[in-house]
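Of the protein chains in this complex, all but one are displayed in their positions.
Moving on, here comes subunit A:
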Amino acid sequence: MRNGAVLILGARSDIAMALAHRFAKAEYDIQLAARNAESLDASRCDIELRYKVTVRLHEFDALDITSHKGVLEDLAELPTIAVCAVGYMGEQAQSERDTKAAIKVLRSNFEGPASILAELANKFAQRGSGTLVGISSVAGERGRATNYVYGSAKAGLTAFLSGLRNRLAKKGVHVVTVLPGFVATQMTDGMDLPARLTAEPDEVADAVFKAVRNRNNIIYVKPIWRLIMVIIRNIPERIFKRMKI
């Protein structure tokens, strides 16, 4: 261990795995936290072999918020950097029909991440250092008919991260909000995404790595998304409500 450890929450996702490789390459030890953590053993071997760092697996369920304190206590060491890559898109149509499905989306993208980040925030504040990274979404910037359940949860996460940043800035703890646009991952498999607006998980990982190093606050992975979201945020509501976007 040379640069400390990076905790990756929701480690099974493509973005999380790309992040693990990126930070391991930069000589950080890696803590992978996910449900059925032992099934990540092949990835653990892979990262250890490639980068000669230590990788540990930790059982973590974002929805089981009562367990979150314990998850952190079980870590071999308090990480230098923690990234929350937990997310679950669900299906908007199903969320509209079935409140339970909608609640699962809300809890997975807001309550769970906020809960674990809050625990980490307190520990990092006590230590007086560290970086928290939250993977939120451009979907949280304005609610749209096609995915407002997911979007509203991400909006909550974005606001939560903003508040944490405001609170922790004086404590030496930095908070990064990541707003990826489209990313080619398991979550978007089978969706017809415009190639120029779609990032690869490796690009997200690179962007996060740089943002942590440069202490950026809010990043879009592909710069074009900043412009797109400025436009989308500024469409007057009376026009927006009739639009199909």
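In the analysis below, a contact is a pair of C-beta atoms (placed from the backbone, for glycine too) under 8 Å apart; a residue touches a chain by one contact, two chains touch by 3 or more; residues count from 1.
Heads up, the rule we're going with is that contacts and distances are computed from a predicted model.
K.L.:
For the chain omitted from this view, which of "Iron-sulfur cluster assembly protein", "FAD-binding oxidoreductase", "Anti-sigma-K factor RskA" or "histidine kinase" is its UniProt protein name?
P.N.:
Answer from the record: the omitted chain is "FAD-binding oxidoreductase".
K.L.:
Which residue among A:N3, A:T146 or A:Q186 touches the omitted chain?
P.N.:
In the complete complex, the chain left out is touched by residue A:Q186.
K.L.:
If I consider the whole complex, including the chain that's not displayed, which of A:C45, A:A93 or A:A145 touches that chain?
P.N.:
A:C45
K.L.:
Using the document's contact rule, name the residues of subunit A that touch the chain not shown here.
P.N.:
42-43, 45-46, 49-51, 186
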